[in-house]
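Heads up: the structure comes next, in structure tokens.
Every protein chain except one is present and positioned as in the full complex.
Just so it is clear, A and B label the chains in written order, and each chain counts residues from 1 on its own.
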Amino acid sequence: MSAAELSALQRPNDRLRRRRIANRAMELLAWLAAAIAVALLAIVVWSVAKRGASALNIDLFTKTPSALAGFVPNVQQGLANAFVGSIVIVGIATLIALPIGILVAIYVNEFAPRKIRSGINLVLDVLNGIPAIVIGIFVFGLIVVTRGQSALAGSFALSVLMLPLVSRATIEVLALVPSSLREASLGLGVPRWRTTLGIVLPQTIGGIVTGAVLAVARVAGETAPLLFTSSLVSNQIEWNPTHPLYSVPLAIYELSEQDSSADHALAWAGAFVLLMFILVTSLTARWLANRSRRKLTGASR
Amino acid sequence: MPRNGKLVRISLALVGAALVAALAVTGASAAQKSSKDTLSGSGSSLIAPAVAIWSQLYTASTIQYNSVGSGTGIKNISHRIGDFGASDAPLNKPQAQACNGCAQIPWALTATSPVVNIPGVGPHQLKLTGTVLANIYLGKITNWNDPAITALNKGLNLPNLKIVPVHRSDGSGDTYVFTNYLSKVSHVWKTQVGCATTVTWPGVGVGAPKNPGVAAAVSSNPGAIGYVSIAYTISNHLKLARMKNRAGKYVLPTINSIESAAQLVKAEKIPANNKISITDPPKSPKYRNAYPLSTFTYIIIPLQSPKASALKAFVTWALGSQAQGAIKKLVFAPMPSVVVKAAKKTLAKIHT
Partner (left out) sequence: MSTLDATPDLARRSVSGRRARLGDLLLQGVAAGAVIYTLVLLGLIAWKVIQGARLSLSTLGLGFITTVGWDPVHDHFGAAVFLFGTAVTSIGALLLATPLALGIALFLTELAPGWIRGPVTALVETLAAIPSVVIGLWGIIVLGPVLRDHVMPALHSALGFIPLFGPVGTQFSIFTAIVVLTIMILPIISSISRELFLGVPAELKEAALGLGTTRWEMVRGVVFPYARGGVAAAMILGLGRAVGEAIAVSMVIGSFDNGISWNLFNPGDSIAGKLANEYATANPGLETSSLFYLALILLVFSLVISFLAQVIVRRVAKRQGYA
């Protein structure tokens, strides 16, 4: 073989090697990206756990924050009123958002003509995209300026955030119910409303619960809507929703601004409890979602 | 899982039961009336530790206080959110109008102090004058080894380090005191920036919320300077700067130096709205030891209030010797009797 022919044979191999190197480099970058994401999560969770652990004691759940932390040594404080307040506020928000969200989904799936269906979906997406701080200002202007702050105002604000999440999840699960089921029931003379509530909806309970749990996990950590609606709170443990109640995210926000290490440790402890709650509920909800989706469609993701 | 209407009905029943339970709890806690009045207030972070101590000692009412900054406190009580507000800055005319019949009553006496974080400079070592302080915040002096500063601190080894001026990002009574002082010592400051609870800060600096925010920003950034209520500098060992008063002495905020500045009140008559300024006392032997950034701080109460008697009882107690003595350890100086008298006179005007 001549030198020219040999070099012609070799050239594709050079290019191939370059292509293979480029491929390898990109694969490594992709691995790196995934590693960075996992590392970030691990770092944040680890930071919160490590710093929160020092203030994780029974006082956290029985005592309330003290304004004297940092001025007087050995102040015993906790976040009991914040935990109670969060439970009340998120609980009432769920009670508001869940029925309305399910009803919207029922309308979209069972009653709405095609055009209106996409219109409502658009409205839900737009509502979902409104920043939480704007919703807080809205509820402030709507309720707080005339009636003052209250946990109910905060719950209302959170319910606005939850509504699109619950609706969309319910719409998705309702769509998975085979229309043959509906048709069979209607064909046997079961009225529309009975079909929807008694036959279709029960099929979707799993998906609805998942959607609700994910919505709760999302708003449990929201601070902005509560800043103007439920922030002038007392130091005592209170359950009354007509008063402004403390909440865990607000406590973390305010404590992070303090300068004493006792307050910072309290903030980390609150962050740790909040994070654990959200992580456990999110992961459980996703596991439940996968399970119920597999049951409904027979496929796995 | 039974897939029929029964499940939906059971779920609805459970939800209904939960609703009933929630309403019951609400009703129960709403019906629960404590025999004590609760007085709720918000505002100045300067007075917050004092109110915290007072709320532990005062038993006739439950005191609930939210430290949100003087600006927010004024805004809240103007909207009648809460029973009282607290501010280190006296109400200006628009604020007084918006508050619609509020009384401001001086109830404590303390000071704001510049704090610094300069590597190699120990606590209370740095000396500053009002002019230099103004120029730092005006952005005219940008480095710690600037001749204007080294000239005042001949014994210190000031490093070549950029100055980071920290200010309050929220509406703040400490900002009012600080800018009130700077307006008196620097004509440029008075015309360019002015004196208020929120100002436009010249130059590049960092804004931090409330006293603890400023304290944290200063302690975590070498080269930073800020201004903080004294109470907040004690436990975290912030390094104060000595300020030169008109008499020529470099003073630190102490009970004595603050009381010395408060003597200014005797010389001037107290106006009906109790607006008193004791920053930058003039050159006179009487004020030789006066700290130039001292201030009174006010409780703001609507003249007409449903909780008038509880409020009056609380403020009367707060003006008394037990209450004032309890907060001395946080460098709150006893108020001059002239001021206490004026305070009580205004307090008497409050009615239901």
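The rule we apply is simple: contacts are C-beta pairs under 8 Å (C-beta built on N, C-alpha and C of every residue); 3 or more make two chains touch, one makes a residue touch a chain.
Note that the coordinates shown come from a computational prediction; the quantities given were computed from them, not determined experimentally.
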{"item": "Omitted-chain contact residue, chosen from A:Leu6, A:Ala53, A:Val123 or A:Ala175", "value": "A:Val123"}
{"item": "Positions on chain A contacted by the hidden chain, ascending", "value": "19-20, 22-23, 26-27, 29-34, 36-38, 40-41, 43-44, 47-48, 51, 99-101, 103-104, 106-108, 110-112, 120, 122-135, 137-138, 140-142, 160, 163, 167, 184-185, 188-194, 196-199, 217-218, 220-224, 227-228, 231, 249, 252-253, 256, 264, 267-268, 271, 274-275, 278-279, 282-283, 286"}
{"item": "Footprint left on chain B by the chain that the document does not show", "value": "3-5, 68-69, 71-72, 75, 78, 94-95, 98, 162, 164, 169-171, 194, 196, 198-202, 204-209, 217, 220-221, 224"}
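Keep this in mind: only the chains that are shown with their structure count from here on.
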{"item": "Euclidean distance of C-alpha centroids - chain A vs chain B, Å", "value": "37"}
{"item": "In the complex, chain A residues that touch chain B", "value": "66-68, 70-71, 73, 91-92, 95, 145, 148-149, 194, 197-199, 201-203, 205-206, 231-236, 238-242, 257-260, 263"}
{"item": "Contact footprint of chain A on chain B as seen in their complex", "value": "1-5, 7-8, 11, 15, 18-19, 22, 25-26, 29-30, 38, 40, 42, 48-49, 51-53, 56, 62, 64-68, 76, 79, 81-82, 208-213, 215-216, 219, 231-232, 234-236, 330"}
